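Apart from one protein chain that is not included, each protein chain of the complex appears where it belongs.
So that you can tell them apart, the chains are marked A, B and C in the order they are listed, and the count of residues begins at 1 in each.
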Amino acid sequence: MILHLEKNTDTARLKQLADFYEAITIIDEQKIVLITPSRFKNIEEAHQPFVKEVFVFDNDIQLASRKYLKDKRTVQIGQSNIGGTFRNVLVTIGPCSVESEEQITQSAEFVKNLGLSTLRAGSFKPRTSPYTFQGLGTKGLTLLDNIRQKYGLSIVTEVRDSSHVDEVIAFADVVQVGAKSMYDQGILRKCGKTHKPILLKRGFGTNLQEFVQAAEFILSGGNENVILCERGIRTFETKTRFTLDLCGAAYLKENTNLPVILDPSHAMGYAYGVPDLARACMAMDIEGLLIEVHPNPQMAQSDASQQLDHQQFETLFGTLKGIATAINRTII
Amino acid sequence: MILHLEKNTDTARLKQLADFYEAITIIDEQKIVLITPSRFKNIEEAHQPFVKEVFVFDNDIQLASRKYLKDKRTVQIGQSNIGGTFRNVLVTIGPCSVESEEQITQSAEFVKNLGLSTLRAGSFKPRTSPYTFQGLGTKGLTLLDNIRQKYGLSIVTEVRDSSHVDEVIAFADVVQVGAKSMYDQGILRKCGKTHKPILLKRGFGTNLQEFVQAAEFILSGGNENVILCERGIRTFETKTRFTLDLCGAAYLKENTNLPVILDPSHAMGYAYGVPDLARACMAMDIEGLLIEVHPNPQMAQSDASQQLDHQQFETLFGTLKGIATAINRTII
Amino acid sequence: MILHLEKNTDTARLKQLADFYEAITIIDEQKIVLITPSRFKNIEEAHQPFVKEVFVFDNDIQLASRKYLKDKRTVQIGQSNIGGTFRNVLVTIGPCSVESEEQITQSAEFVKNLGLSTLRAGSFKPRTSPYTFQGLGTKGLTLLDNIRQKYGLSIVTEVRDSSHVDEVIAFADVVQVGAKSMYDQGILRKCGKTHKPILLKRGFGTNLQEFVQAAEFILSGGNENVILCERGIRTFETKTRFTLDLCGAAYLKENTNLPVILDPSHAMGYAYGVPDLARACMAMDIEGLLIEVHPNPQMAQSDASQQLDHQQFETLFGTLKGIATAINRTII
Partner (left out) sequence: MILHLEKNTDTARLKQLADFYEAITIIDEQKIVLITPSRFKNIEEAHQPFVKEVFVFDNDIQLASRKYLKDKRTVQIGQSNIGGTFRNVLVTIGPCSVESEEQITQSAEFVKNLGLSTLRAGSFKPRTSPYTFQGLGTKGLTLLDNIRQKYGLSIVTEVRDSSHVDEVIAFADVVQVGAKSMYDQGILRKCGKTHKPILLKRGFGTNLQEFVQAAEFILSGGNENVILCERGIRTFETKTRFTLDLCGAAYLKENTNLPVILDPSHAMGYAYGVPDLARACMAMDIEGLLIEVHPNPQMAQSDASQQLDHQQFETLFGTLKGIATAINRTII
């Protein structure tokens, strides 16, 4: 249940109500919001004078629900906006990992020349084996910072675990929470304390209910700038790396008020399928795409098989524009 | 392993080779084809004089493999063609089940007015409960036959089990083998004996390897007109009915020579998500779409929740055309 | 909804009620049973005089539900019984396929010497590739018939599709409906017309709801002798062939009145894991085990990797008896 109180509610009353309804409190300039567990379905008569509005929910998807906020939330990234009434679609490309100054410079120039506004690259890699490249860590963040200043691009980069979450939040323009970290409360709670946009990836074993509930951790912490990213779930089919869940994306569009971004690269796992899937994602009429593009995929230190090279992406980009036009979206 | 023999190979020799390599034989006007289990990797020296060409495979995907036939096969449906060098995309719509003369007439007129060429409707329904509508059976086929004659549409209809397979093959323009029937050898073997197009749906628990091997049953029976249809697989996500596997579709496009059709309706299970998914399917650059459309979905006797009404489909159809244009396809 | 009518209800009334409630009718010696779709939740006042008992259900699991029949049903196999108040556990072993007279004779002697009562072997194999061994068909049934007469064993054998369902029903002591055939209404409806025990295997992509609904096809056809067999479902884990769903078995025990048999061989797919899993299955306190045992697994024409040899099974059998004793069951 979500309660909207008057801004001038006194502190003692606020504390009393929050305790009574086991609520998390958000105070902003216009109003005070109490978010209670969803098992609360109504308020006591005695409390009604202090409550302006009440929203009741079937389950713990509350702040993210269309039943609370009917219109899609707007998230600002650099000078641009996605969601809301904007018809922008953010196409974010770049390598899986920042590997060297030369590599990331080539990537940035490519992005800039295409007229795009964001660059993605990971520096803390959540690998599943201890015997593979683990990312450049803090050194990679410094490289990305130079790029940002030189090219004026917004940087999307990933936090792996809560041991370095402060560092990534301080640095990134968009903080990516990866598929393997999305239950990490050490991360989620810190992301709730900033106002930077959070790109929350769905875990490959995570159902939609839990995925949106992870967003609720951030939203109920006070950060409204949450973007949901579907990137493939694990199914019995192993000819491809994961299974991109576009039915799930349709569900998120219908039922939540959060912008949705799709990642065809991690889902497919093989470059050959990425262009078709990227076009399909664009046609889903969502707020963005995340595509792995590397100046030289064969030499990539992680995810070599699924990254497009610059020429492959340019070819794809032409048709992405055609589809964006067909559904009345503008690529940013 | 596939062997091409000379057309004039004598019968005794043919029999000897087929026995030796445990092969299935197809004889057409140009050549004799022996298809052996894929564990055979080469031919005896003594047999080489009788063999024109040899194709070796990693597994039992053989006739359907791009390694055998690099170009996509062409399948003729009515007066139209899909696959091959054609850039057609077949948009087949219609109700889940034929329910009455009035309902199917309304559907046919709608299809005709849109300028489409095929109508889908099931008459033998493979329901999972004995206590729900089971289809009109033979009576439904008669209704569909009248419609075909009156409107000149090609009819796509489903066989449920081998007890009525002959009847459906005799009647249909395209024989649909449903997701729950696709391992049924009684059906697959009969489909191999006809030359009618077979629309083979992937089982929701079927991996891509087994799916294409089911097509091999039909192809090795002598019928080259097989179309693969992805319609959603069963995953841990249950907010939607199934999970449409577009990564799998990308795999099929890359590795097989068979036309691919996508069915967003069964995957999603809810009408609200079908338009976005249908656009995504179109953007995948495949040979067709299968969409459930009913004159009055609320009254549908099966799959009520996922069928679009005529107005919803008309709205969708406009944007489908836009995307088809963007990827250089023509809707038929 | 299930209605029990008086045995002496007249035919016109019976037809009226069956039509009104869209019911399937079973007439036995004691009573008339109408099974309606589960959306019916109560009966008209005017009909109450003709109805002795009413059972209401949440969904189409009705005849199989503990809410209808609280006690487990008894199924007789040869001279033995499983289910009901019996504490028997049927251990059925034998090769995947009947391959030759010698092989099946060795198997039968092994079963006989262990004091077991049933032999399993398939003759119509539902293979996923057309290029592998497809079973001996009718010839295999004849071999099994000789074995039955010579050794007095009950024969468990599989029907693959409805093109030979009559033949298998006429022949088998227990008709096995395989995982790939369990939606086949051509088979299920014929199985409802016999009184032979039906061993219904769960499809590897089939959820528990659909699985029990398939049993409802048989039960509502008039055959009470249905046994449910869990044999592994398809999951993202591919180091093993399937994933044995013992949580599902626990669900079936709690919620249905049908005997349950477990098949660790197909689930695991590798002989090394079968003994541990077979012991786990026995400890689940269910009505039976199905284990593939072959006189010479390396030479097996199907499922070679998962079959135990006779010595491996003998070792296992000793510990199975120990566990059966610990849970107060008797192996038959």
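Brief remarks on what is shown
To be clear about the criterion, a contact is a pair of C-beta atoms (placed from the backbone, for glycine too) under 8 Å apart; a residue touches a chain by one contact, two chains touch by 3 or more.
Quick caveat: nothing in here was measured; it's all calculated off a predicted structure.
Only one residue in the set B:Arg234, B:Lys253, B:His310 or B:Arg329 touches the chain that does not appear here, and it is B:Arg234. Which of C:Leu208, C:Leu289 or C:Ile332 touches the hidden chain is settled by the complete complex: it is C:Leu208. Of the listed positions A:Thr9, A:Thr25 or A:Ser38, the one in contact with the omitted chain in the full complex is A:Ser38. Which of C:Leu63, C:Cys96, C:Ala121 or C:Leu244 touches the hidden chain is settled by the complete complex: it is C:Leu244. Touching the missing chain, out of A:Gly115, A:Gly152 or A:Gly205, is residue A:Gly205.
Contact between chain C and the unshown chain involves residues 205, 207-209, 232-233, 235-251, 253-254, 267-268, 272-273, 276-277, 279-285, 319, 322-323, 325-327.
Mapped onto chain B, the footprint of the missing chain covers residues 234-236, 238.
Residues 22, 24, 35-38, 60, 62, 126, 128-132, 134, 160-164, 180-181, 183-187, 203-207, 209-210, 213-214, 216-217, 220-221, 233-234 of chain A touch the missing chain (whole complex, contact as defined above).
The criterion applied here is as follows: only the chains that are shown with their structure count from here on.
The angle needed to superpose chain A on chain C by their Cα atoms is 180 degrees, rounded to the nearest 5. Core chain by CA centroid proximity to the global CA centroid: B. Here the CA centre of chain B is 32 Å from the CA centre of chain C.
Inter-chain centre distance (chain A to chain B, centres taken as mean C-alpha positions): 37 Å. Taken residue by residue, chain B touches two or more other chains at 205, 207, 209, 233, whereas all remaining positions touch fewer.
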